[in-house]
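Before we start, here is the structure in question, set down as C-alpha coordinates.
Left out: one protein chain. Kept in place: all the others.
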Amino acid sequence: MLKTLKDIVRKSSIHVCIVNCGGCNGCDVELVACLSPRYDLEQYGIYVHNNPREADVILVTGAVTEQWRENLRRIYAKAPEPKVVVAVGNCPQSGDVFAQEGGRVLAPVSDFIPVDAAIPGCPPRPSEILDAILAVAPGAIAAKGRIQDK
Amino acid sequence: MILPIGPIHPGLKEPLRLKLKTQGEKVIKAEIDYGYVHRGIEKIMEGKTWQKCIYLAERICGICSYEHTQTFSETIEKISGVQAPPRAQYLRVITNELDRIQSHLLANSTFYKTLDHETLFMQVLDLREYIMDSIELLTGNRVNMGWNVIGGVRMDAEDKHLDAILSKISYVEDNLDRHVALFEDAPILGLRTKGVGVMTREEAIKGHSVGPIARASGLKHDYRQEHHTYKDYFDFKPVWRKEGDNYARTMNRYNEITSSINLLKDAIENIPKGDIRRPVEVKSGYGEWRGEAPRGEVTYMIETNGNLIKRISIRTPSIMNIDSCAKYMLKDVATVADAVTTYASADPCIACAERVAITDISNNKFITKDFFEISKEYNNKFTTNDFFEISKDYNKKVNLSNKFNYNNDLEVN
Partner (left out) sequence: MTSFINYIYNFARETWLRGFVNSKSKEDIADIPDRFRDFPKVEKEYCIACGSCTASCPSPNAIKLVRDSDNEESQGLTFPIINKSSCIRCGFCAEVCPSEPKTLYCGENHFIQEDFNIIPSKRKYVIDDYLCIKCHKCQDVCEVGAIDLKNNRMVVNQSKCISCGKCLSVCPVKGAMKGVFIANLEEQKEIIQLVVDTLESYIESKQDDLKEIHDDKLFLSEIDFEPLFKDSLNIINDEELVYEVLEKAINRLNIRLVIWDSTLCNKCQLCVGECPTGAISFDNEYDEIVRNKDKCLRCSICYQTCPFSAIKYYSAKFNLDKKDSGEEVIHITVKESQLAKRRA
(Lines give C-alpha, C1' and ligand atoms only; values in the text may rest on other atoms or scores of the structure.)
Protein backbone atom coordinates (compact mmCIF):
# COMPACT_ATOMS: atom_id res chain seq x y z
CA MET A 1 0.00 0.00 0.00
CA LEU A 2 2.71 2.42 1.06
CA LYS A 3 4.84 1.43 -1.90
CA THR A 4 2.11 2.06 -4.45
CA LEU A 5 1.40 5.38 -2.80
CA LYS A 6 5.10 6.28 -3.02
CA ASP A 7 5.10 5.21 -6.66
CA ILE A 8 2.16 7.43 -7.48
CA VAL A 9 3.69 10.39 -5.69
CA ARG A 10 7.06 9.93 -7.35
CA LYS A 11 5.45 9.64 -10.76
CA SER A 12 3.32 12.71 -10.43
CA SER A 13 5.69 15.19 -8.82
CA ILE A 14 9.04 15.53 -10.48
CA HIS A 15 11.42 18.34 -9.70
CA VAL A 16 13.92 19.22 -12.36
CA CYS A 17 17.28 20.93 -12.26
CA ILE A 18 18.87 22.17 -15.48
CA VAL A 19 22.66 22.02 -15.53
CA ASN A 20 24.32 23.81 -18.43
CA CYS A 21 27.85 22.51 -18.47
CA GLY A 22 29.12 24.40 -21.47
CA GLY A 23 26.81 24.44 -24.45
CA CYS A 24 25.52 27.05 -26.84
CA ASN A 25 22.43 27.86 -24.79
CA GLY A 26 20.08 26.55 -27.46
CA CYS A 27 18.91 23.54 -25.44
CA ASP A 28 18.38 25.72 -22.37
CA VAL A 29 16.22 28.06 -24.41
CA GLU A 30 14.17 25.14 -25.66
CA LEU A 31 13.78 23.89 -22.10
CA VAL A 32 12.49 27.31 -21.09
CA ALA A 33 10.11 27.12 -24.04
CA CYS A 34 8.78 23.87 -22.56
CA LEU A 35 7.54 25.94 -19.61
CA SER A 36 5.43 28.12 -21.86
CA PRO A 37 1.64 27.64 -21.88
CA ARG A 38 1.85 25.98 -25.32
CA TYR A 39 3.85 23.00 -24.07
CA ASP A 40 3.26 23.45 -20.34
CA LEU A 41 5.64 21.06 -18.66
CA GLU A 42 3.90 21.63 -15.34
CA GLN A 43 0.65 19.98 -16.43
CA TYR A 44 2.50 16.65 -16.28
CA GLY A 45 3.66 17.36 -12.74
CA ILE A 46 7.14 18.42 -13.68
CA TYR A 47 8.51 21.52 -11.97
CA VAL A 48 11.70 23.30 -12.96
CA HIS A 49 13.42 24.60 -9.85
CA ASN A 50 17.04 24.70 -10.92
CA ASN A 51 18.10 23.62 -7.48
CA PRO A 52 20.11 20.39 -7.39
CA ARG A 53 19.32 19.76 -3.74
CA GLU A 54 15.63 19.15 -4.40
CA ALA A 55 15.93 17.68 -7.88
CA ASP A 56 14.66 14.29 -8.99
CA VAL A 57 15.73 14.76 -12.58
CA ILE A 58 18.94 16.45 -13.65
CA LEU A 59 18.78 17.71 -17.21
CA VAL A 60 22.32 18.05 -18.50
CA THR A 61 22.97 20.25 -21.48
CA GLY A 62 26.34 21.25 -22.87
CA ALA A 63 29.58 19.53 -23.70
CA VAL A 64 31.36 19.54 -20.29
CA THR A 65 34.05 22.20 -20.26
CA GLU A 66 37.20 22.26 -18.14
CA GLN A 67 35.48 23.93 -15.18
CA TRP A 68 32.78 21.27 -14.94
CA ARG A 69 35.17 18.38 -14.59
CA GLU A 70 34.78 18.32 -10.80
CA ASN A 71 31.66 20.45 -10.38
CA LEU A 72 29.44 18.10 -12.36
CA ARG A 73 30.14 15.24 -9.98
CA ARG A 74 29.55 17.52 -7.03
CA ILE A 75 26.17 18.58 -8.36
CA TYR A 76 25.22 14.96 -9.01
CA ALA A 77 26.20 14.05 -5.46
CA LYS A 78 24.05 16.85 -4.07
CA ALA A 79 20.84 15.60 -5.66
CA PRO A 80 18.86 13.29 -3.35
CA GLU A 81 18.10 9.68 -4.26
CA PRO A 82 16.27 8.47 -6.35
CA LYS A 83 17.57 10.59 -9.20
CA VAL A 84 17.59 10.39 -12.97
CA VAL A 85 19.97 12.09 -15.37
CA VAL A 86 18.72 13.03 -18.82
CA ALA A 87 21.15 14.34 -21.42
CA VAL A 88 19.38 16.95 -23.55
CA GLY A 89 20.80 17.63 -26.99
CA ASN A 90 23.84 16.33 -28.77
CA CYS A 91 26.52 18.07 -26.73
CA PRO A 92 26.36 15.88 -23.63
CA GLN A 93 26.18 12.74 -25.77
CA SER A 94 28.97 13.25 -28.25
CA GLY A 95 30.31 16.80 -27.92
CA ASP A 96 28.53 17.79 -31.12
CA VAL A 97 30.55 20.16 -33.34
CA PHE A 98 32.86 21.06 -30.47
CA ALA A 99 34.45 17.62 -30.23
CA GLN A 100 37.03 18.49 -32.84
CA GLU A 101 40.67 19.37 -32.81
CA GLY A 102 41.17 22.60 -30.88
CA GLY A 103 37.95 22.29 -28.88
CA ARG A 104 38.19 22.27 -25.12
CA VAL A 105 35.36 19.95 -24.23
CA LEU A 106 35.36 16.69 -22.32
CA ALA A 107 32.18 15.14 -23.68
CA PRO A 108 30.43 12.75 -23.25
CA VAL A 109 28.79 13.38 -19.91
CA SER A 110 28.52 9.66 -19.23
CA ASP A 111 32.25 9.68 -18.42
CA PHE A 112 31.45 11.74 -15.36
CA ILE A 113 27.98 10.79 -14.15
CA PRO A 114 25.64 7.92 -15.07
CA VAL A 115 23.16 8.98 -17.76
CA ASP A 116 19.75 7.31 -17.88
CA ALA A 117 18.33 8.76 -21.06
CA ALA A 118 19.37 10.94 -23.96
CA ILE A 119 17.46 13.22 -26.31
CA PRO A 120 19.20 13.71 -29.67
CA GLY A 121 18.92 16.91 -31.66
CA CYS A 122 20.78 20.16 -31.87
CA PRO A 123 18.70 21.43 -30.18
CA PRO A 124 15.70 19.06 -29.88
CA ARG A 125 12.26 20.60 -30.35
CA PRO A 126 10.27 21.20 -27.17
CA SER A 127 7.78 18.50 -28.20
CA GLU A 128 10.65 16.02 -28.56
CA ILE A 129 11.98 17.01 -25.14
CA LEU A 130 8.53 16.60 -23.62
CA ASP A 131 8.02 13.19 -25.21
CA ALA A 132 11.40 11.95 -24.04
CA ILE A 133 11.13 13.23 -20.49
CA LEU A 134 7.62 11.84 -20.08
CA ALA A 135 8.65 8.50 -21.53
CA VAL A 136 11.61 8.14 -19.21
CA ALA A 137 11.45 10.20 -16.06
CA PRO A 138 8.35 9.06 -14.12
CA GLY A 139 8.92 5.35 -14.67
CA ALA A 140 12.65 5.53 -14.03
CA ILE A 141 12.26 7.48 -10.81
CA ALA A 142 9.63 5.09 -9.50
CA ALA A 143 11.78 2.09 -10.44
CA LYS A 144 14.87 3.57 -8.83
CA GLY A 145 12.84 4.44 -5.76
CA ARG A 146 11.61 0.86 -5.46
CA ILE A 147 15.17 -0.47 -5.62
CA GLN A 148 16.22 2.04 -3.02
CA ASP A 149 13.38 1.09 -0.69
CA LYS A 150 14.51 -2.52 -0.68
CA MET B 1 30.01 39.55 3.77
CA ILE B 2 30.32 37.95 0.38
CA LEU B 3 27.29 36.16 -1.00
CA PRO B 4 27.96 33.81 -3.91
CA ILE B 5 25.20 33.17 -6.44
CA GLY B 6 25.55 30.45 -9.04
CA PRO B 7 26.81 28.77 -11.13
CA ILE B 8 23.63 26.71 -10.74
CA HIS B 9 20.95 28.90 -9.28
CA PRO B 10 17.19 29.25 -9.74
CA GLY B 11 17.65 32.83 -10.89
CA LEU B 12 20.26 32.16 -13.54
CA LYS B 13 19.75 30.63 -16.94
CA GLU B 14 23.39 29.98 -17.56
CA PRO B 15 26.38 29.04 -15.44
CA LEU B 16 28.17 32.03 -14.00
CA ARG B 17 29.16 32.99 -10.49
CA LEU B 18 28.03 36.30 -9.06
CA LYS B 19 29.85 37.34 -5.91
CA LEU B 20 27.91 40.03 -4.09
CA LYS B 21 29.61 42.01 -1.36
CA THR B 22 26.78 42.89 1.00
CA GLN B 23 26.23 45.10 3.98
CA GLY B 24 23.09 43.71 5.56
CA GLU B 25 20.64 43.47 2.70
CA LYS B 26 22.40 46.13 0.67
CA VAL B 27 24.72 45.13 -2.15
CA ILE B 28 27.82 47.28 -2.26
CA LYS B 29 29.83 45.64 -4.95
CA ALA B 30 29.62 42.70 -7.31
CA GLU B 31 32.16 40.49 -8.94
CA ILE B 32 31.71 37.97 -11.71
CA ASP B 33 33.53 34.70 -12.31
CA TYR B 34 33.59 33.41 -15.84
CA GLY B 35 34.92 30.37 -17.54
CA TYR B 36 32.14 27.79 -17.30
CA VAL B 37 31.31 27.56 -20.98
CA HIS B 38 34.58 28.17 -22.78
CA ARG B 39 34.67 25.69 -25.65
CA GLY B 40 37.39 27.06 -27.92
CA ILE B 41 35.27 27.77 -30.98
CA GLU B 42 37.74 30.17 -32.59
CA LYS B 43 40.49 27.58 -32.40
CA ILE B 44 38.28 24.88 -33.89
CA MET B 45 37.44 27.15 -36.81
CA GLU B 46 41.05 27.63 -37.80
CA GLY B 47 41.98 25.72 -40.92
CA LYS B 48 38.41 24.70 -41.75
CA THR B 49 36.35 25.58 -44.79
CA TRP B 50 33.69 28.23 -44.34
CA GLN B 51 30.98 25.66 -44.95
CA LYS B 52 31.91 24.02 -41.68
CA CYS B 53 32.68 27.23 -39.81
CA ILE B 54 29.27 28.74 -40.41
CA TYR B 55 27.64 26.01 -38.32
CA LEU B 56 30.20 26.58 -35.59
CA ALA B 57 29.54 30.33 -35.62
CA GLU B 58 25.87 29.50 -35.18
CA ARG B 59 26.66 27.56 -32.05
CA ILE B 60 28.47 30.40 -30.31
CA CYS B 61 25.17 31.40 -28.82
CA GLY B 62 21.83 29.66 -29.07
CA ILE B 63 19.64 32.71 -28.49
CA CYS B 64 21.12 35.09 -31.03
CA SER B 65 22.44 32.36 -33.31
CA TYR B 66 21.18 34.00 -36.46
CA GLU B 67 23.13 37.25 -36.25
CA HIS B 68 26.38 35.31 -35.85
CA THR B 69 25.91 33.49 -39.14
CA GLN B 70 24.88 36.68 -40.89
CA THR B 71 27.88 38.65 -39.71
CA PHE B 72 30.16 35.73 -40.54
CA SER B 73 28.82 35.50 -44.09
CA GLU B 74 28.89 39.24 -44.59
CA THR B 75 32.51 39.43 -43.47
CA ILE B 76 33.52 36.81 -46.01
CA GLU B 77 31.37 38.48 -48.66
CA LYS B 78 33.20 41.70 -47.91
CA ILE B 79 36.58 39.99 -48.28
CA SER B 80 35.49 38.48 -51.58
CA GLY B 81 34.03 41.78 -52.76
CA VAL B 82 30.44 40.67 -53.39
CA GLN B 83 27.05 41.43 -51.91
CA ALA B 84 24.08 39.13 -51.53
CA PRO B 85 21.25 39.69 -54.01
CA PRO B 86 18.48 42.09 -52.83
CA ARG B 87 15.96 39.32 -52.14
CA ALA B 88 18.49 37.52 -49.96
CA GLN B 89 19.20 40.74 -48.10
CA TYR B 90 15.49 41.19 -47.43
CA LEU B 91 15.17 37.60 -46.25
CA ARG B 92 18.14 38.14 -43.96
CA VAL B 93 16.46 41.20 -42.47
CA ILE B 94 13.25 39.24 -41.91
CA THR B 95 15.02 36.43 -40.08
CA ASN B 96 17.21 38.83 -38.17
CA GLU B 97 14.25 40.82 -36.88
CA LEU B 98 12.31 37.66 -35.99
CA ASP B 99 15.33 36.49 -34.05
CA ARG B 100 15.59 39.86 -32.31
CA ILE B 101 11.94 39.75 -31.27
CA GLN B 102 12.17 36.27 -29.82
CA SER B 103 15.38 37.10 -27.97
CA HIS B 104 13.91 40.27 -26.45
CA LEU B 105 10.72 38.44 -25.45
CA LEU B 106 12.80 35.74 -23.81
CA ALA B 107 14.91 38.33 -22.00
CA ASN B 108 11.84 40.11 -20.69
CA SER B 109 10.15 36.90 -19.62
CA THR B 110 13.29 35.83 -17.73
CA PHE B 111 13.28 39.23 -16.08
CA TYR B 112 9.69 38.66 -14.94
CA LYS B 113 10.65 35.23 -13.69
CA THR B 114 13.32 36.75 -11.47
CA LEU B 115 10.75 39.31 -10.33
CA ASP B 116 8.49 36.33 -9.50
CA HIS B 117 5.73 37.69 -11.71
CA GLU B 118 4.58 34.33 -13.01
CA THR B 119 1.64 35.65 -15.06
CA LEU B 120 3.66 37.95 -17.27
CA PHE B 121 6.41 35.33 -17.55
CA MET B 122 3.95 32.79 -18.94
CA GLN B 123 2.13 35.22 -21.21
CA VAL B 124 5.27 36.66 -22.75
CA LEU B 125 6.69 33.17 -23.28
CA ASP B 126 3.47 32.17 -24.98
CA LEU B 127 3.76 35.17 -27.29
CA ARG B 128 7.31 34.13 -28.08
CA GLU B 129 6.10 30.75 -29.36
CA TYR B 130 4.35 32.47 -32.29
CA ILE B 131 7.65 34.05 -33.29
CA MET B 132 9.44 30.71 -32.91
CA ASP B 133 6.78 29.15 -35.15
CA SER B 134 7.39 31.66 -37.88
CA ILE B 135 11.15 31.15 -37.62
CA GLU B 136 10.67 27.40 -37.97
CA LEU B 137 8.29 27.91 -40.85
CA LEU B 138 10.81 30.03 -42.71
CA THR B 139 14.11 28.34 -41.95
CA GLY B 140 13.32 24.77 -40.95
CA ASN B 141 14.65 24.88 -37.42
CA ARG B 142 13.70 26.75 -34.29
CA VAL B 143 17.00 27.70 -32.72
CA ASN B 144 20.07 26.90 -34.79
CA MET B 145 18.62 27.71 -38.17
CA GLY B 146 21.32 26.85 -40.68
CA TRP B 147 19.80 29.38 -43.01
CA ASN B 148 22.63 31.64 -44.07
CA VAL B 149 25.32 30.80 -46.57
CA ILE B 150 27.94 32.97 -48.12
CA GLY B 151 26.33 34.83 -50.99
CA GLY B 152 22.76 34.57 -49.82
CA VAL B 153 20.37 32.25 -48.04
CA ARG B 154 19.71 28.57 -48.48
CA MET B 155 16.00 28.36 -49.19
CA ASP B 156 13.56 30.69 -50.81
CA ALA B 157 10.53 31.93 -48.89
CA GLU B 158 7.31 31.35 -50.77
CA ASP B 159 4.36 33.71 -50.57
CA LYS B 160 2.43 31.35 -48.32
CA HIS B 161 5.29 31.39 -45.82
CA LEU B 162 5.50 35.18 -45.82
CA ASP B 163 1.74 35.49 -45.40
CA ALA B 164 1.78 33.09 -42.48
CA ILE B 165 4.56 35.05 -40.87
CA LEU B 166 2.69 38.31 -41.39
CA SER B 167 -0.43 36.95 -39.73
CA LYS B 168 1.59 35.67 -36.77
CA ILE B 169 3.38 38.99 -36.45
CA SER B 170 0.08 40.87 -36.41
CA TYR B 171 -1.18 38.57 -33.67
CA VAL B 172 1.91 39.34 -31.61
CA GLU B 173 1.55 43.04 -32.27
CA ASP B 174 -2.07 43.05 -31.16
CA ASN B 175 -1.31 41.22 -27.95
CA LEU B 176 1.94 42.92 -27.11
CA ASP B 177 0.29 46.21 -26.12
CA ARG B 178 -1.71 44.42 -23.44
CA HIS B 179 1.42 42.96 -21.87
CA VAL B 180 3.30 46.22 -22.10
CA ALA B 181 0.43 48.02 -20.42
CA LEU B 182 0.37 45.35 -17.71
CA PHE B 183 4.01 46.05 -16.97
CA GLU B 184 3.91 49.78 -17.48
CA ASP B 185 0.98 50.54 -15.23
CA ALA B 186 1.50 48.02 -12.44
CA PRO B 187 2.41 49.98 -9.28
CA ILE B 188 4.24 47.13 -7.54
CA LEU B 189 6.29 46.25 -10.60
CA GLY B 190 7.12 49.94 -10.90
CA LEU B 191 8.39 49.98 -7.31
CA ARG B 192 10.64 47.01 -8.01
CA THR B 193 12.01 48.24 -11.32
CA LYS B 194 12.08 52.02 -11.44
CA GLY B 195 15.29 53.49 -10.09
CA VAL B 196 16.85 50.06 -9.48
CA GLY B 197 20.22 49.22 -11.05
CA VAL B 198 20.83 52.60 -12.61
CA MET B 199 23.63 52.97 -15.12
CA THR B 200 24.25 56.51 -16.31
CA ARG B 201 25.32 57.49 -19.80
CA GLU B 202 28.90 58.18 -18.71
CA GLU B 203 29.15 54.79 -17.04
CA ALA B 204 27.77 53.11 -20.12
CA ILE B 205 30.49 54.74 -22.20
CA LYS B 206 33.16 53.84 -19.65
CA GLY B 207 32.07 50.21 -19.52
CA HIS B 208 31.93 49.91 -23.34
CA SER B 209 28.39 48.64 -23.06
CA VAL B 210 26.41 48.12 -26.26
CA GLY B 211 22.98 47.18 -27.47
CA PRO B 212 19.66 47.75 -25.70
CA ILE B 213 21.44 48.19 -22.37
CA ALA B 214 23.47 51.10 -23.64
CA ARG B 215 20.48 52.50 -25.50
CA ALA B 216 18.42 52.41 -22.30
CA SER B 217 21.12 54.54 -20.70
CA GLY B 218 20.94 57.18 -23.38
CA LEU B 219 23.60 56.03 -25.82
CA LYS B 220 21.96 56.46 -29.19
CA HIS B 221 23.93 53.86 -31.06
CA ASP B 222 22.61 51.03 -33.17
CA TYR B 223 24.76 49.47 -35.84
CA ARG B 224 21.73 48.90 -38.04
CA GLN B 225 21.92 52.62 -38.85
CA GLU B 226 25.18 52.03 -40.67
CA HIS B 227 24.41 48.61 -42.14
CA HIS B 228 24.07 48.76 -45.92
CA THR B 229 20.82 46.77 -46.12
CA TYR B 230 18.99 48.91 -43.58
CA LYS B 231 20.46 52.07 -45.08
CA ASP B 232 19.50 51.24 -48.65
CA TYR B 233 16.11 49.64 -48.26
CA PHE B 234 14.63 50.63 -44.92
CA ASP B 235 13.87 53.68 -42.90
CA PHE B 236 15.34 52.77 -39.56
CA LYS B 237 15.78 54.83 -36.44
CA PRO B 238 17.21 53.50 -33.17
CA VAL B 239 15.03 53.33 -30.08
CA TRP B 240 16.47 54.77 -26.92
CA ARG B 241 15.61 55.95 -23.43
CA LYS B 242 17.28 58.07 -20.81
CA GLU B 243 16.65 56.52 -17.40
CA GLY B 244 19.12 53.63 -17.43
CA ASP B 245 17.32 51.54 -14.80
CA ASN B 246 15.72 48.09 -14.96
CA TYR B 247 12.41 49.59 -16.06
CA ALA B 248 14.06 51.47 -18.92
CA ARG B 249 15.93 48.39 -20.11
CA THR B 250 12.77 46.28 -20.17
CA MET B 251 10.70 48.99 -21.82
CA ASN B 252 13.46 49.66 -24.33
CA ARG B 253 13.34 46.04 -25.39
CA TYR B 254 9.57 46.29 -25.83
CA ASN B 255 9.98 49.40 -27.95
CA GLU B 256 12.60 47.66 -30.05
CA ILE B 257 10.18 44.80 -30.63
CA THR B 258 7.64 47.29 -31.94
CA SER B 259 10.23 48.84 -34.22
CA SER B 260 11.29 45.37 -35.41
CA ILE B 261 7.67 44.50 -36.18
CA ASN B 262 7.41 47.63 -38.33
CA LEU B 263 10.62 46.68 -40.13
CA LEU B 264 9.27 43.17 -40.68
CA LYS B 265 6.00 44.42 -42.14
CA ASP B 266 7.91 46.78 -44.39
CA ALA B 267 10.22 43.97 -45.50
CA ILE B 268 7.45 41.45 -46.23
CA GLU B 269 5.50 44.05 -48.17
CA ASN B 270 8.34 45.25 -50.36
CA ILE B 271 10.37 42.08 -50.81
CA PRO B 272 11.69 42.03 -54.39
CA LYS B 273 11.70 39.00 -56.68
CA GLY B 274 14.93 37.45 -57.85
CA ASP B 275 17.82 35.22 -56.90
CA ILE B 276 18.40 34.24 -53.34
CA ARG B 277 21.99 33.21 -53.69
CA ARG B 278 25.02 34.29 -55.62
CA PRO B 279 28.01 32.07 -56.33
CA VAL B 280 31.02 33.35 -54.45
CA GLU B 281 34.64 32.57 -54.99
CA VAL B 282 36.17 33.22 -51.61
CA LYS B 283 39.32 35.29 -51.87
CA SER B 284 42.27 35.40 -49.56
CA GLY B 285 42.45 38.41 -47.34
CA TYR B 286 41.46 40.04 -44.11
CA GLY B 287 38.15 41.63 -43.31
CA GLU B 288 36.20 43.15 -40.46
CA TRP B 289 32.45 43.45 -40.26
CA ARG B 290 29.90 44.30 -37.64
CA GLY B 291 26.28 43.48 -37.08
CA GLU B 292 23.63 44.33 -34.55
CA ALA B 293 22.73 41.21 -32.58
CA PRO B 294 19.76 41.35 -30.16
CA ARG B 295 22.20 42.08 -27.35
CA GLY B 296 24.36 44.59 -29.17
CA GLU B 297 27.12 44.86 -31.64
CA VAL B 298 28.95 41.75 -32.88
CA THR B 299 32.31 42.15 -34.58
CA TYR B 300 33.92 39.52 -36.74
CA MET B 301 37.51 39.70 -37.88
CA ILE B 302 38.44 37.01 -40.34
CA GLU B 303 41.57 36.19 -42.24
CA THR B 304 40.91 33.79 -45.08
CA ASN B 305 43.23 31.73 -47.17
CA GLY B 306 41.32 30.71 -50.22
CA ASN B 307 38.35 28.69 -49.07
CA LEU B 308 39.83 28.16 -45.63
CA ILE B 309 39.56 30.29 -42.52
CA LYS B 310 43.08 31.04 -41.42
CA ARG B 311 42.34 33.06 -38.35
CA ILE B 312 39.15 34.33 -36.78
CA SER B 313 38.39 36.60 -33.89
CA ILE B 314 34.91 37.34 -32.61
CA ARG B 315 33.83 40.10 -30.29
CA THR B 316 30.43 39.54 -28.78
CA PRO B 317 28.31 42.16 -27.00
CA SER B 318 27.69 40.26 -23.78
CA ILE B 319 31.25 40.45 -22.52
CA MET B 320 31.05 44.24 -22.23
CA ASN B 321 27.48 44.21 -20.99
CA ILE B 322 28.13 41.73 -18.21
CA ASP B 323 31.20 43.65 -17.12
CA SER B 324 29.35 46.94 -16.98
CA CYS B 325 26.44 45.20 -15.25
CA ALA B 326 28.74 44.00 -12.48
CA LYS B 327 30.62 47.23 -12.21
CA TYR B 328 27.90 49.88 -12.45
CA MET B 329 24.40 48.42 -12.26
CA LEU B 330 25.03 46.17 -9.26
CA LYS B 331 26.86 48.81 -7.25
CA ASP B 332 24.53 50.05 -4.40
CA VAL B 333 21.46 47.93 -5.09
CA ALA B 334 19.02 48.06 -2.18
CA THR B 335 18.40 44.34 -1.71
CA VAL B 336 19.86 41.04 -2.80
CA ALA B 337 16.59 40.16 -4.53
CA ASP B 338 16.99 43.26 -6.67
CA ALA B 339 20.55 42.26 -7.53
CA VAL B 340 19.31 39.14 -9.28
CA THR B 341 16.62 41.05 -11.20
CA THR B 342 19.17 43.68 -12.18
CA TYR B 343 21.46 41.00 -13.47
CA ALA B 344 18.61 39.45 -15.47
CA SER B 345 17.60 42.84 -16.86
CA ALA B 346 21.06 43.23 -18.41
CA ASP B 347 20.15 40.18 -20.54
CA PRO B 348 23.46 38.39 -20.10
CA CYS B 349 24.42 35.61 -22.47
CA ILE B 350 27.34 33.68 -21.10
CA ALA B 351 27.74 31.35 -24.06
CA CYS B 352 28.47 34.44 -26.17
CA ALA B 353 30.83 35.96 -23.69
CA GLU B 354 33.25 33.11 -23.25
CA ARG B 355 35.63 33.97 -26.03
CA VAL B 356 38.82 34.15 -24.03
CA ALA B 357 39.96 31.93 -21.21
CA ILE B 358 42.98 32.89 -19.19
CA THR B 359 45.15 30.21 -17.69
CA ASP B 360 47.92 30.56 -15.21
CA ILE B 361 50.95 28.86 -16.74
CA SER B 362 52.45 27.88 -13.41
CA ASN B 363 49.67 25.50 -12.40
CA ASN B 364 47.66 25.28 -15.63
CA LYS B 365 44.42 26.42 -14.03
CA PHE B 366 41.74 28.73 -15.26
CA ILE B 367 41.65 32.17 -13.73
CA THR B 368 38.02 32.86 -13.06
CA LYS B 369 38.06 36.56 -12.36
CA ASP B 370 36.51 39.21 -14.45
CA PHE B 371 38.74 41.24 -16.65
CA PHE B 372 38.49 44.42 -14.62
CA GLU B 373 39.90 42.64 -11.60
CA ILE B 374 42.79 41.20 -13.55
CA SER B 375 43.58 44.54 -15.08
CA LYS B 376 43.58 46.07 -11.62
CA GLU B 377 46.01 43.49 -10.36
CA TYR B 378 48.31 44.31 -13.19
CA ASN B 379 48.22 48.08 -12.63
CA ASN B 380 45.38 48.76 -14.99
CA LYS B 381 47.42 47.45 -17.84
CA PHE B 382 44.49 45.84 -19.56
CA THR B 383 40.94 46.71 -20.35
CA THR B 384 38.38 44.57 -22.06
CA ASN B 385 39.46 46.15 -25.30
CA ASP B 386 43.00 44.95 -24.76
CA PHE B 387 41.81 41.38 -24.52
CA PHE B 388 40.08 42.01 -27.74
CA GLU B 389 43.25 43.40 -29.26
CA ILE B 390 45.23 40.45 -27.99
CA SER B 391 42.85 38.02 -29.51
CA LYS B 392 43.23 39.90 -32.78
CA ASP B 393 46.95 39.47 -32.95
CA TYR B 394 48.23 36.50 -31.11
CA ASN B 395 51.87 37.28 -31.65
CA LYS B 396 51.35 40.15 -29.27
CA LYS B 397 50.40 37.99 -26.38
CA VAL B 398 53.93 36.94 -25.60
CA ASN B 399 55.15 40.50 -25.45
CA LEU B 400 52.36 41.81 -23.29
CA SER B 401 52.80 39.61 -20.30
CA ASN B 402 54.99 36.78 -19.23
CA LYS B 403 52.79 35.80 -16.34
CA PHE B 404 49.70 34.97 -18.30
CA ASN B 405 49.14 32.73 -21.17
CA TYR B 406 46.35 34.29 -23.17
CA ASN B 407 44.78 31.03 -23.79
CA ASN B 408 42.39 32.46 -26.21
CA ASP B 409 40.81 30.04 -28.55
CA LEU B 410 43.74 30.56 -30.84
CA GLU B 411 46.67 29.56 -28.76
CA VAL B 412 48.82 27.14 -30.72
CA ASN B 413 48.87 23.92 -28.81
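Note that the chains are named A and B in the order they appear, and that numbering of residues resets to 1 at the start of each chain.
As a convention for this text, a contact is a pair of C-beta atoms (placed from the backbone, for glycine too) under 8 Å apart; a residue touches a chain by one contact, two chains touch by 3 or more.
Owing to the predicted nature of the structure, the values given are computational and were not obtained by experimental measurement.
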Seminar exercise, completed: In the whole complex, of A:V84, A:V97, A:I113 or A:A137, the residue touching the missing chain would be A:V97
Problem set entry | Candidate in contact with the missing chain, chosen from B:R277, B:R290 or B:K331 | B:R277
Problem set entry | Contacting the left-out chain in the complete assembly, out of B:S73, B:Q123, B:T139 or B:T299 | B:T139
Exercise. In the full complex, which of B:K21, B:K78, B:R154 or B:K331 touches the chain missing from this view?
Worked result: B:R154
Problem set entry | Contact footprint on chain A, counting only the chain that is left out | 38-39, 90, 93-94, 96-97, 99-100, 118, 120-122, 125-127, 130-131
For this session: Name every residue on chain B in touch with the hidden partner chain.
Result: 47-52, 54-56, 133, 136-141, 144, 146, 149, 151, 154-155, 161, 277, 279, 305-308, 310
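Note that only the chains that are shown with their structure count from here on.
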For this session: Between chain A and chain B, tell me the centre distance in angstrom, where each centre is the average of that chain's C-alpha atoms.
Result: 27
For this session: Show which residues of chain B lie in contact with chain A when the two form their complex.
Result: 7-10, 12-15, 35-41, 43-44, 46, 55-56, 58-63, 65, 106, 109-110, 122-123, 125-126, 128-129, 132, 142-144, 349-351, 357, 366, 368, 409, 413
Exercise. What residues on chain A touch chain B, complex-wise?
Worked result: 17, 19-30, 32-33, 35-38, 49-52, 62-63, 65-68, 71, 75, 96-98, 100-105, 122-123, 125
